[in-house]
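Shown here: the complex without one of its protein chains, the others still in place.
Showing chain A:
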Amino acid sequence: MLYTIHNTYDDIENKVVADLGCGCGVLSIGASMLGAGLCVGFDIDEDALEIFNRSVEEFELTNVDMIQCDVCSLSNRMSKLFDTVIMNPPFGTKNNKGTDMAFLKTALEMARTAVYSLHKSSTREHIQKKAAEWKVKIEIIAELRYDLPALYNFHKKKTVSFPIVACVHSVFKSFAIVLSTLAWVNRKPA
């Protein structure tokens, strides 16, 4: 996913990248290694951030920062402060329904150029509907099948495989739609 973002869309190298719900920082570390100017991870979980921090030290990465906070309460605090947002948001399956959409909304607010996000394929139609409502262009760039072994006590099956969709959203704001379209077209490498 990160290679595609970097090679096809050129949204990582020299860019300011945000990773919402970064957890142990897998996406951020990847973005950092692909030459992000600065990658900032956001997560609520102190333990995950500690692991992330240790990995950054171990890999001697110099272009990573991280913040402990509740992404859902970021709302419009960081409007357009990042070039790119990458994320693997909580899918909102058990006790946090709707979290993936809250993350998406925040991400779209924070990103100047594009948001790359992983979602369960079963939510694809819902996301497409929301994207239209928010006047945002959405493109499905990959579909992956992921075999998840039973990790929690409430998982009844031994393993479950479910498809995940990676989407890219570019932000088209209302009246500026023509300018944005031109920018989008011009942005593509020759």
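Points worth noting:
One rule holds for everything that comes next: a contact is a pair of C-beta atoms (placed from the backbone, for glycine too) under 8 Å apart; a residue touches a chain by one contact, two chains touch by 3 or more; residues count from 1.
Going forward, contacts and distances are computed from a predicted model.
Note on the omitted subunit: UniProt lists it as "Multifunctional methyltransferase subunit TRM112-like protein", one of the names in "Protein Asterix", "Multifunctional methyltransferase subunit TRM112-like protein", "Dynein axonemal assembly factor 4" or "PITH domain-containing protein".
In the full complex, chain A makes contact with the omitted chain through residues 14, 16, 37-38, 40, 44, 46, 49-50, 53, 62-63, 65-70, 73-75, 77-78, 81.
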